[in-house]
Each structure stands twice: as structure tokens, then as C-alpha cells.
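I have a structure I would like to understand better, so I am pasting it below and will then ask my questions one at a time.
Missing here is one protein chain; the remaining ones are kept as they sit in the complex.
So, subunit A:
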Amino acid sequence: MSERTSRIGVAFDKARADGRALLVGCMPAGFPTVEGSIAAMKAMVAAGVDVIEVEIPYSDPVMDGPVIQRASDIALAGGVRTRDTLRIVEAVAATGAPVVTMTYWNPIERYGVDAFARDLAAAGGTGLITPDLIPEEAGEWLAASDAHGLDRTFLVAPSSTDERLAMTAAHCRGFVYATAIMGVTGARSQTSQAAPVLVSRVREVTDLPVGVGLGVGTGAQAATVAGYADAVIVGSALIRCLLDAPDEAAALTALRTLSAELSEGVHHPIR
């Protein structure tokens, strides 16, 4: 279904040629502030994160665990608006790294689906990851993403039937997001047993790259996931660097250190 070459698609092609996976780092827009989140995302890119996933903070994030909930609450309490997200996307895309936006659906409906797609494309975003939008409900987004040349990443889960995997992948463009575990976001001490099985099931039904998220927090885990996935998606562990640090300088240092460790992991997949 990829009639167009997305910037994220180019990045995946290059990583495949290099025999490694992409590292996708997630950060809520406006956390801890709009400028602070831009600085954090740029630091991640400089330290080896290949793709930035900007999450639009939402009041009711049912797919997110405590770390992202807290960061989202801080961003919303700071007054971040949907249009700030677009400004952040633009600033980070200027680094040259592909920037994908992750969002619960209501903020997009409220903004206007076509208007958001238009403005996201203009800001240099590659597309959307939609954790609570399934293809059956996505008619307006399918049309808007086609009209404005954006990627669309729907989620697949260990509980997805084969029919749903095929249907969902057929509606994706750019990459497919495989949720490694049945659960919410948040780093876990052990990597998932279900993830490699899910990824191989996805590969049966699509040639699109497959990213794996939920639960990855260390370089070793990243290397393990890079052994079977095309992208390793990390959120909570990176965000915790900012939540736990005493000041911004310490936060950025911790963020760079972890980004570099994760990057090392995706460059040396354990197969």
C-alpha cells in the first residue's frame, strides 16, 4: 500500500542495508515544557536515536503506564496545546531525523482530521501512530493521510487474530507497531516472549517494517528486540531520565547516556 516513499521508509531501508534496527524514542510534547521537550528530543537525536516519536499529551491515556501518564499530566498542566505539538515536530524534523506523532484519537478529531493531517505534513511530520484507533473506525484518517501523504501506523497485539493482523497491516503505511506484551507502556525487567512470535506472524502478512514497543528500557533489551524487529520503540525509560533528574542539565545527560546505550543495542542485534 506504499505508493509513496516515506522518509521513515527510507530510514528503514538504510537500516536494513546496514543490518541493524532503527531506534525510535518517544517523548510527550511539552514535557517538561515545550522548549524543554524540543531540547530533549534534539539531545536524543544527537545521541543516536534514529526516529523521534512525539506523543500528544492526552487527559485519558488508557494505553499508557504510570511514567507516560505522569509526563503527560505535567505537559498538560503546563498548558501545552495541540498546535504546540506541530511546532515541536517542525523543530525536531529540522535535525533531519524522521518525526512521527503518536496520539490518542480525540485530540485529532477535535482539531479536525484533515486539518491536522495538512498541518502535520506542513510541519514535516511523517505520520501518525494511533493507539486507540483501529482501521474499522479510521475512514476519515485513511482519506486524510492519503491526501496529505502521511504514514499511518496502527497497532497489532499478541491477541490479534490472523485475519485482523492482515487487515490491520494492509491499512498501515511506513511501519506496523507490534505491542510486545498485553499491557500498557512502561519499562519491564524482562523482554517479551510474545513479541518475536507476533513479529513473525506480522511478517507472514506484510512486507512493511515492524517496530516493537512496550517494555524496552536497556541496551541489552534493545539488542534482543533488534534481533527480530525492524525498529525498537522506547518511551518510558527515556522519559524517566527527565522525571528522575534533579535539574535539566542532569536530565539531558541521563537522556544522552541512555540514548547512546540503546543505540549501541540496535546497532548490534542479537540474532
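Note that a contact is a pair of C-beta atoms (placed from the backbone, for glycine too) under 8 Å apart; a residue touches a chain by one contact, two chains touch by 3 or more; residues count from 1.
The rule is short, and it goes like this: contacts and distances are computed from a predicted model.
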item: Omitted chain (choose from "Tryptophan synthase beta chain", "2-keto-4-pentenoate hydratase", "Transporter substrate-binding domain-containing protein" or "Terephthalate 1,2-dioxygenase") - UniProt protein name; value: "Tryptophan synthase beta chain"
item: Selected from A:Gly149, A:Gly183 or A:Gly227 as touching the chain missing from the view; value: A:Gly183
item: Residue, one of A:Gly78, A:Gly124 or A:Pro158, that touches the chain absent here; value: A:Pro158
item: From A:Phe31, A:Tyr111 or A:Phe175, residue that would touch the chain that is not displayed; value: A:Tyr111
item: Absent-chain contact - pick from A:Phe31, A:Tyr58 or A:Tyr228; value: A:Tyr58
item: Footprint left on subunit A by the chain that the document does not show; value: 58-63, 65-66, 69, 73, 76, 81-82, 105-111, 131-134, 136-137, 154-161, 163-164, 168, 179, 181-184
